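A single protein chain has been omitted from the complex, and every remaining protein chain is retained in its original position.
In this document, chain identifiers A, B and C correspond to the written order of the chains, with residue numbering beginning at 1 in each.
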Amino acid sequence: MVGEPLVINVGPQHPSTHGVFRLKLTLDGERILDCEMVMGYLHRSMEKLAEERTWTQNIPFTDRTDYLSAMTGNLAYCLAVEKLAGIPVPPRAHWIRTIMAELQRFASHCMAIGTFVNDCGAWHTPLLYMMREREKVLDLFELACGARLTTNYMRIGGVARDLPPEFLPRLRELVKELPQRIAEYEELLVENEIIVARARGIGVLSAEQAIAYSVSGPMLRGSGVAWDLRKANPYAAYEQVEFDIPVGVHGDCYDRFLVRLAEMRQSVRILEQALDMIPSGPVQTPVPLALRPPPGEAYGRIESPRGELGFYVVSDGGPSPFRFHIRSPSLINLTPLPEMVRGLTVPDAIITLGSIDIVVGEVDR
Amino acid sequence: MTLLDSWWDLRDLGHAVAAFLEWLGDRGVPSWLPYLVSTLVGLMALLLWALLSQLFFIWAERRLLARIQVRLGPNRAGPFGLLQPVADALKVLSKEMITPRGADKVLFWLAPIGVVVPAIVALGVIPFGQRMVLADLNVGLLFIVAVSSTATLFVFLAGWGSANKYSLLGAMRSVAMLISYEVVQVLALLAVAVFVGSIRLGDIVSWQGRYNTWLIFLQPLGLLGFLIASSVEVNRTPSDIAEAESEIVAGYHTEYGGIRWGMFQMAEYIAGFVVAATVAVLWLGGWTLWGLEEWVPGWLIFLIKLYGVFFLFIWLRGTLPRLRIDQLMGFAWKFLLPLMLLNVLLAGLEMVVWKETEAPAEVVLPIWAVGNIAIGVGLVVGWALLMGHLRPRNRPARSLLVREVGQIYYRPLEEV
Amino acid sequence: MGTRLLSGLELAHRLERVMPGVVVEAVPEWVEVSPQAVVDVGRFLRDDPELEMNFLSCLTAVDLLDHFEVVYHLQSLRHNHLMVLKAKLWERESPELPSVASVWPGAHLQEREAYDLMGIRFRGHPDLRRLFLWEGFPGHPLRKDWLGMPGQRMPGLETFPGEPEWRGEGRG
Partner (left out) sequence: MTGVGEVAAFWILATITVGSAVVVALVRDLVRAVVALVGSFLGVAGLFILLSAEFLAVVQVLIYAGAISILMVFAIALTPRSARDNAETAMRWLALALALAMVGLLIAVATVTEWGPQAKEGFQETASAIGEALLNRYVLPFEVASVLLLAAMLGAVVMVRED
């Protein structure tokens, strides 16, 4: 009994599209026949602006693309430029970068899981529990670099300033407290029958599809593909720390949620090891403000909380980049969305979008 | 009934009204006037109580939800944010009542009225005290369910009238849901009526008073079914599907503004009070507290129970995620309905056995209580295990922890 | 033991053996193929057991003033090696090359973005429309000669603020 299809806009102004992003759904009753993504509402053409500024002036841009994990944005850009200009980085800076990246991953996953469960209908309670943890991490960022969200902390060749003396003790306290908090989330959310009923078997993405659609991050690992750039192509100090990669098995919303939760545990484990192994010493190799890297190109990429964040930078020997391209994981993770959502109901489509965990700043750039 | 039966006895405000009517009667006024006056007084008292406690609960809900969510909640307007509900009410009153262009004027205007009136009318039957009830019909229980079922149509009219895709979706969903949970609700109440033998609310309370037991011990399954069904009727989480913010914006009352939207909120709260009052009267012994009602005013005990049950709804809202509409319907027809039918059968059997053996109540009731609770817990846990954990698909899992890159561990979900 | 960057020369030999005449230029960092053969090269790279480039990490379009360049970064998840494949397009007015969306569906949105911001048409793309900007937008902003900016200035700083021949209006 097929009625006439109803086209509704899960429009740019919608409580759960995580920003200005539109889904045009054609519905037959509650079933979704087709889904079209309309984006570009937050397009600031970062790539054009970056060509107008010097290499160091571009660092603040990298905070504003993925505003939920600014530290990893800085790190990816600095790695790319260091690879392009061949600038060495002192060991202490490597460790500081690892600590900051893992803290940022923990905070970003707090938001990701909180909003996902919020889309499932848990009336902001888990989200605000996780905000409590995220606040502690942001306080640490404020201690280190003065800003909570757009940190602008990393420089080409190292880190802007050394950690203040009371940073490491406070980090040690936090790292002692976080495991029980994560255990609390697992008890509150993972054991919750309603979330299992809502999320299991919804928005399934098989391993072959995931690889073909070049999806990355928790979404790729949720589909059972063990691939993590921190292990495959270790940067900063990831080579000297031991950690595991959580991998889902069935590739549905529930597995992606589990992978993110387990990754939070692994981040805390890395932080514990980093606290003991961080050396002292300089934090930045001196780099002239008028940096003119030799003509050429470089592709630096890291494992950001949303996936493989890469910077493809081309230099013509001038003071500003000739081409500055951001490989944004959120945009590419969205490619299989129409496939995953066909045949589901509207609430499932909303959860699937929530489980992909996009940041529209990074989608539209 | 008691030593002090004259008008200053505050244990039951009904005495004062009765004394006033007698005084009025002696004045030689036409015979129907006292009847009219008592209705007006009762109506005024009910409305005043409903609105005041609604305001209180708007504040209490926001503060409680805040406490559940590790935050403070409104504390700016007045001490501890007590004036916040007044501020909300003024805001809602002053907002403009917009009517969308394509809307069906009559239905759009009629819907909020149609949703609020049943909720208020149902208040009239609830016994706050021995003589504090507006109209103690001998079909009281059925009256509550019947009146609150008329609101369902007006919910649909709200969605249909406001000519907006989201409201239409919300209206269709909420009506389908309300219908299926009404069946469960009536069956849950039926089991209580079987035990007490009458559906006059006054009788139910006096039955519980006479035997000094609360029906919650005798009818745990009935209470469980009724609570879940009524949390759906009143559109509160875990089933506020109708206005599932994260999905279809605000369901059937998306297009409403100003006091019309305020009416929907009032209807939700007052329907919540009606349901909480029904639970308090039926399962928690109304205004009796094993003899305590001789000293403590009956209506105070009743209100404490009512607010306690309402607090349970708030607690549910703060913690549980939302079920999808088809899961909710499946839950109603496949899990709750059979349970309620079984419950009615059980109640019937126990009454027959009790009547045949003429055993004294003190012996029979404890046995039934223990038996019912055991069966209830066994059924719920057994059924939940059967439907939930035993099926591998629904078992909560953990992700694999892997050391090396490059391996693929994907396995398609086996269909169950 | 990070990701190994395959040298362009070795890749060029391997490609020559299978598809003669398809390699235009080979440099240790990347290998350049003729634009029209991109799909066949891609299918070979993905299906060849030793290479097995099944993950298209990044697709970028670069405007090098006299010609356009489409850069493919390909990654193999099993062998953990990375390669860079390039295709140069010389005509400025309507650059065109076949779309690799059939080989790697992940290129779907990236090609739409390249078309939207750089103006490169991808033949055979299932749904080639503008991704970020609206349909009637004049021109393609990421092109070097798109001078939509105030003062019609060429993008890119010639000198630094504070350096002797700085001619900016005191900015920086």
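Convention: contacts are C-beta pairs under 8 Å (C-beta built on N, C-alpha and C of every residue); 3 or more make two chains touch, one makes a residue touch a chain.
Since this is a predicted model, take the numbers as computed values, not measurements.
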Among B:Ala19, B:Ala66, B:Leu82 or B:Leu142, the residue in touch with the chain that has been omitted: B:Leu142
Touching residue (missing chain; options B:Met44, B:Ile179, B:Ala374 or B:Leu401): B:Ile179
Touching residue (missing chain; options A:Glu4, A:Glu166, A:Glu242 or A:Asp276): A:Glu4
Absent-chain contact - pick from B:Ser38, B:Thr99 or B:Thr150: B:Thr150
Missing-chain contacts mapped onto chain B: 32, 104, 106-107, 110, 137-139, 142-143, 145-147, 149-150, 152-153, 156-157, 160-161, 172, 175, 179, 182, 199
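One rule holds for everything that comes next: only the chains that are shown with their structure count from here on.
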Central chain (by mean CA position): A
Comparison of B-C and A-B by number of C-beta pairs in contact, larger one: A-B
Interchain centroid distance [CA atoms averaged], chain B/chain C, Å: 63
Intercentroid distance (Cα basis), chain B paired with chain A, Å: 44
Chain B: positions in contact with at least two other chains: 405-406
Multi-partner residues of chain C (each touching 2 or more other chains): 77, 80
Residue numbers on chain B that touch chain A, as the complex places them: 65, 68-71, 165-166, 169, 237-238, 240, 244-249, 317-327, 384, 388, 393-413
List of chain A residues in touch with chain C within their complex: 39-40, 43, 45, 47-48, 51-54, 211-215, 225, 227, 232-234, 289-290, 296-297, 299, 301, 308, 310, 312, 314, 318-320, 322-323, 325, 327, 331-332, 334-336, 364
Complex interface listing, chain C residues touching chain A: 2-3, 29, 54-58, 60, 62-63, 71, 73, 77, 80, 84, 104-110, 113, 117, 130-134, 141-142, 155-160, 163
